[in-house]
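In this view, the complex is presented without one of its protein chains, the others remaining in place.
Presenting chain A:
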Amino acid sequence: MATAARKAPAKSVKSSGLSAPKPADFTKDEELAAYRHMLLIRRFEEKAGQLYGMGFIGGFCHLYIGQEAVVTGMKMALIDGDQMITAYRDHGHMLAMELSPRGVMAELTGRRGGLSKGKGGSMHMFSKEKHFYGGHGIVGAQVSLGTGLAFANRYRENKNVSLTYFGDGAANQGQVYESFNMASLWKLPVIFIIENNRYAMGTSVSRSSAETDFSHRGASFKIPGIQVDGMDVRAVKAAADLATEWCRAGNGPLILEMQTYRYRGHSMSDPAKYRSKEEVQKMRSEHDPIEQVKARLIDKKWASEDELKTIDKEVRDIVADAADFAQNDAEPDPSELWTDIVL
């Protein structure tokens, strides 16, 4: 594989001719689906935050509120067998990959019905069936792993693509660049999705990164990159279509810098004093991914306020059911301490 890959010159960033595509034209059904999926993530995360405050969820808990358009738009471009892997801010990714809200929430509360039987927690959940490969607590580790998923796709000569997510903070880890090098050298079908939410925990991008345009981070490895408005689900979907086609055609990896924003702190215990309330408020009122879809649906008369309220109600019911299950499910049996260590 390595030898064959080396013979075909990779397209350079300049010669790739890639630029951010125009936001996708969504049909009514696509708008409604995006609305419903993003709303599920938001309501789920709000509930998780509430349960954390009530003491049902322990440890670290990183909420995805504000970034919903990224996973939702990316998921819309996937075909069966495409893999997803991310770091610890993973609840939204799992819901996007259609993992059960009950299973995710019960894992957050550490119950036996959790996706990892209560042994993984917020940061460590997986689903072989849904091709979700975690859920990783070590910043940057998922990038090498996601490159390995792409390696397996190439090895099996299938058309699947690995969606490997990481943040602006992880983008400074060394193994990210080791992975870029191998992914490009071997033309692996991996989309490196950098969710730039502007803060690596409490350190802003400008204080931690010499090159703040993350779409350029693959330049030394001939990996083209595109900056995408990560608050607009249509822009994400268009970039996802372009990137998945690029990878499926055998062109190797691609970087998508998703310019996004998290409304909450880094984790539940982060007061987020490193940014102003005005900055957060401005993003919420002017760029909220869910409000954008809602406005379009109403503007185009594709849905009435009442119809949207019905969706809200359905989503709240799903989340309430998940929360109810997660609070009442039993803790793992003590014997589970000793299972799943080795096969």
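In this text, a residue touches a chain if its C-beta (ideal position, glycine included) is under 8 Å from a C-beta of that chain, and two chains touch if they have at least 3 such contacts; residues count from 1.
In the analysis below, contacts and distances are computed from a predicted model.
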Protein that the absent chain corresponds to, by UniProt name, given "M56 family metallopeptidase", "ABC transporter permease", "Pyruvate dehydrogenase E1 component subunit beta" or "RNA polymerase sigma factor": "Pyruvate dehydrogenase E1 component subunit beta"
Residue, one of A:A87, A:V143 or A:I226, that touches the chain absent here: A:V143
Sole contact to the chain not displayed, among A:L18, A:A34, A:A96 or A:L115: A:L115
Candidates A:Q67, A:T86, A:T109 or A:S179 - the one touching the absent chain: A:S179
Residue among A:F44, A:Y64, A:F151 or A:F214 touching the omitted chain: A:F151
Contact footprint on chain A, counting only the chain that is left out: 1-4, 83, 85, 114-120, 124-128, 133-138, 141, 143-153, 155, 174-175, 178-179, 181-182, 185, 339-343
